[in-house]
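First, the structure itself, so that you have it in front of you.
With one protein chain removed, the remaining protein chains of the complex are shown where they sit.
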Amino acid sequence: MAEIIWGLATSHVPSIGAAMDYGKTEDAYWKPLFEGYAPAREWMAEHRPDVAVIIYNDHANAIDLDVVPTFAIGTGERFEVADEGWGRRQVPPVIGHPPLSEHLITRLVDDEFDITMLHDLDVDHGLTVPLSVYCPQPGASWPCRVVPLLVNVIQYPQPTAARCLKLGEALGRAIRSFPRDIKVAVFGTGGMSHQLAGARAGLINTRFDRMFLEKIETDPTSLAALSREQYVDQAGSEGIELIMWLVMRGALGDGLTRIHDTYHVPASNTAAALALFAVTDSGTPSAPMRSTLRR
Amino acid sequence: MAEIIWGLATSHVPSIGAAMDYGKTEDAYWKPLFEGYAPAREWMAEHRPDVAVIIYNDHANAIDLDVVPTFAIGTGERFEVADEGWGRRQVPPVIGHPPLSEHLITRLVDDEFDITMLHDLDVDHGLTVPLSVYCPQPGASWPCRVVPLLVNVIQYPQPTAARCLKLGEALGRAIRSFPRDIKVAVFGTGGMSHQLAGARAGLINTRFDRMFLEKIETDPTSLAALSREQYVDQAGSEGIELIMWLVMRGALGDGLTRIHDTYHVPASNTAAALALFAVTDSGTPSAPMRSTLRR
Amino acid sequence: MATPAAAEPGGSSSRDAPRARDTYVFDIAEGRRGAAINRLCASFKDEHNRRDFLSDEEAYCGRFDLTDEQRRAILDRDWVGMLDLGASIFYTFKLAQVDKRSMQYLGGVFTGMTEEEFGSLMVSGGRRFG
Partner (left out) sequence: MATPAAAEPGGSSSRDAPRARDTYVFDIAEGRRGAAINRLCASFKDEHNRRDFLSDEEAYCGRFDLTDEQRRAILDRDWVGMLDLGASIFYTFKLAQVDKRSMQYLGGVFTGMTEEEFGSLMVSGGRRFG
């Protein structure tokens, strides 16, 4: 049976990818963020999954603007890197895992999640930047296959945070029932607080972000109880992306250990964070390395 | 508040529309079917809704084959009649009700149904044939606005019958909470038993159909307990469309009266039926007229 | 996979028995396998494409990423073959309509009957199984 080995929560800001693509990670602006990533990257490099299930949102790129699925899963053998309006990122194409996609869709639909199947999908920065956060130097190919799980966070009404946590719990069951001995990592992407447009543009809510970074481990249920209006109000109109972390968190289950986290303002107009959790109830427990969260 | 006044279950076979469009309803082949419709049509003509919520499926026409939503709702002001490969049906365009679409989507998403929004949608025979069954001579425009609700019945895994009944129950709550005094009819379309392809092509299962026609009124829960494999096995690979009747049935609630029904084999390769139910718990009870079901 | 019937071959006692499977389950893997056929058939929603196809079928097939087998099945109107190669009846029916073929004609093909035989069988109540 498949095993979930770790979960990664990470911002997916395009400029984080651009900083890596254009060799700016040592610049004063970017250095603190990438230094914060380092311990997590080392740990992940020693714990390679066969497949990453990446929960993200498309940003007006691959999905036609007339079609807005609440939850969707890509089924393809391969996902091309999207041209988002400024050329494609020079990163490898993303290789899928059709049997796992099909298994997850069937289990989730049977479990009363109304998944949209996407049989042809380009992937944008929402998915490729987290892959780069995990693996900064992929070479010719990413070190794992990917199943993309998309969440509508852009158009109201977004799914509730509670629904996202439940989807994650069902996703965890679905992954663990996949009858192959593979190791799976789950990525929850987006956030933290940010708002791109309007008079509140530039909003950063460090207090909310710190609370969220803490409770995503210890008390996800309290985060699932927040309304979409509270997310928008507290974390900004784009900070509502944080509901995608809850899908990841739900999939991990209760036996988890925080390996590392980091928090930095800004990446472009966004508060950027990373939090890495090892799953300890179905493998050997991993000791946490260090946390920058409560320093 | 909006009121659900009746629910109609009806097959949506293209050739039923063609029989009306080409004046063949008096031909020996078609006459029994249209005679069976007559009493329901008379009753519906005296009980005009402002809006019809039509649960149907697209048949490889309006929705790209790479996008398969489990449940979707059209939000548009207008839905053009699709060209399904042999020219458009010469019937009026379908006029939407955007505020009701938006209300239903928001309520259903809040109620943990993962609806896909479709902002630009052509409607195929799955929706227009039921409109013609309701109103054979629309003239320049249909007598009501329409909110289309689409269900994936074509690609495995279809939603379970149980999920469809639950969606219907939530849909009923959502309609009744719409803060305008409008009358709403709910259409459940598709079926009855039929299989278009394979060595079992031409399958008709009258025993299953009669059971379903009876229990859709008296015991929908037992129909919701059937697996998709049982639907395909018993009612044929396309007979699984019957799960869409359960959405309609769920929306009506428990206070309902059967006004009329009819059953006829064949319409093209399909067992065709109609069943009309008045909602009696939020209006004046309507006496049933006659049933052809148990003759 | 999904239904027991799906995996079983059609009637096998006779040489004339149709090759069609009892019941096709159009699942995700089938959809991937048959995508090019389905895409070609879906294009017939445009009148213009229907005309292009009829005026040069081979060239039209060249626009799609068909395997040789799939192209052959389309050009030969091998209706069972198309389904066996992953197509869905809702798409291939559009090709049948371009040919002005009815669903009764296809039903006959799938079951080893003429269109008339199949149509009469439907009028007499259809085919019972189980």
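Descriptive notes on the structure:
A, B and C label the chains in the order they appear, each numbered from 1.
Convention: contacts are C-beta pairs under 8 Å (C-beta built on N, C-alpha and C of every residue); 3 or more make two chains touch, one makes a residue touch a chain.
All values reported here derive from a predicted model rather than from experimental measurement.
Judged over the whole assembly, touch between the missing chain and the shown ones holds for A, B. Note that of B:I5, B:M20, B:I105 or B:M192, the residue touching the chain absent from this view is B:I105.
One chain is missing from the display, and on chain B it is touched by residues 75-77, 98, 101-102, 105, 117, 119. Where chain A meets the omitted chain, the residues involved are 15, 29, 59-61, 65, 82-87, 154-157, 193, 195-206, 228-229, 232-234, 236-237, 265-266, 268-269, 271.
The rule is simple: only the chains that are shown with their structure count from here on.
Inter-chain centre distance (chain A to chain B, centres taken as mean C-alpha positions): 39 Å. A separation of 26 Å divides the Cα centre of chain B from that of chain C. Each of the following residues of chain A touches two or more other chains: 105, 117, 119. Within chain C, residues 27-28, 31, 35 each touch two or more of the remaining chains.
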